[in-house]
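Only a portion of the chains appears, each positioned as in the full assembly.
Letters are used for the chains, namely A and B, taken in the order the chains are written, and counting of residues starts over at 1 for each.
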């Protein structure tokens, strides 16, 4: 083979390798982006949270759909009055079990994560926001989407669903049928200044169960795993 | 150096780089394979679980050894009658702390993971399978092996050991000496239609403790860390 042709070939190989390495770096960027979200949530760093979102982000929470960073600002707007760490308030967000898949053009990604939350209010805290239980556990799943803009990964779709919530004293076998801390939205923004832009059907609440749709096929069979069964 | 020689050298470097990138991609594939196992287990997706295994897989569970996908099908065969998500049934498998090492030929890998399970049955569930406690915690360690067949990673050795189980109301300080939900196997397949192919000695059960053997040496000294002490 002529040196010229060899060079052309190697350049091609180099290019494909560069893409593969880039995808690994993207995966790392996206998984740590979601982990950082968790660390900020621990301490109610809501301005930092909002800045993780793309301008055209969409956020699903309960039966509400929030649009754009403005929507994010309402959702994380400190309805509780919290902003930053506060004496006696606990919100430990363990985020784990990352399944991040980056699109071949490396501009978007999807990620599934699990959250395990320990939250509550210490008995010595006098002025706690109402409706936060003394101590509770929450488990949930994220199936988020991410976008890379000017080389920076951001959250574009925030799609979190609660699997269960339980007061620590009672446990998940005895959870009530009402979600803790939150109630389904009934009025939209701007009538409700913290409300969503749209409503969607109420997601099922534990003890109902559901499969959070998988963004990825079965890793061995390649088949789609349906969520509706 | 002649251009020819330079080209030869670069080709070599490119090859070694390709292997290194491939190993990173393999690590990612194996860790997410195990994480996906966890998400399927959450919802009793047993057909999907069985499809994660290689044809010649070996599964250790309790004092039983199960061979092949047929063995996997018996182990995950829904002895409980469960198959898919069910009202009021909780099996949250948090899988974390991945230590994945890929063989230099990139055909096999070993992985250590931790599992932290929250399980149980909501009080409103009327027809729960017997023997599942109302609410329990379980911790365990996987030391699995994986194989790549036609470019697809599968579980070849499933080696899980329970560290502790505890009813949430009692906690691990007061666990009974009998494992929850399961009893050691006494009869083999086919006499026992869900039985193992072979028996092995009963693994220790909490409050006994053990070191799950490490598949990797100490990361600094390079010494093997023995499990028998």
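Keep this in mind: a contact is a pair of C-beta atoms (placed from the backbone, for glycine too) under 8 Å apart; a residue touches a chain by one contact, two chains touch by 3 or more.
Values in this document were obtained by computation on a predicted structure and should not be read as measured data.
Trainee: For this file, with 2 copies placed, note down how many copies the whole complex has.
Mentor: 3
Please note the rule applied: only the chains that are shown with their structure count from here on.
Trainee: Can you give the whole-Å distance between the Cα centres of chain A and chain B?
Mentor: Centre-to-centre distance between chain A and chain B: 26 Å.
Trainee: Over in the complex, which chain A residues touch chain B? Could you list them?
Mentor: Checking each residue of chain A against chain B gives 3, 6-7, 10, 13-14, 17, 20-21, 23-24, 27, 94, 96-99, 112, 114, 116, 137, 139, 141, 163-164, 171-175, 206-211, 214, 216, 218-221, 225, 229.
Trainee: Can you name the residues of chain B that touch chain A in the complex?
Mentor: 3-4, 7, 10-11, 14, 17-18, 21, 24-25, 28-29, 32-33, 35-36, 38-40, 42-43, 45, 48, 51-52, 84-90, 92, 94-96, 116, 118, 120-125, 134-135, 152-154, 168-169
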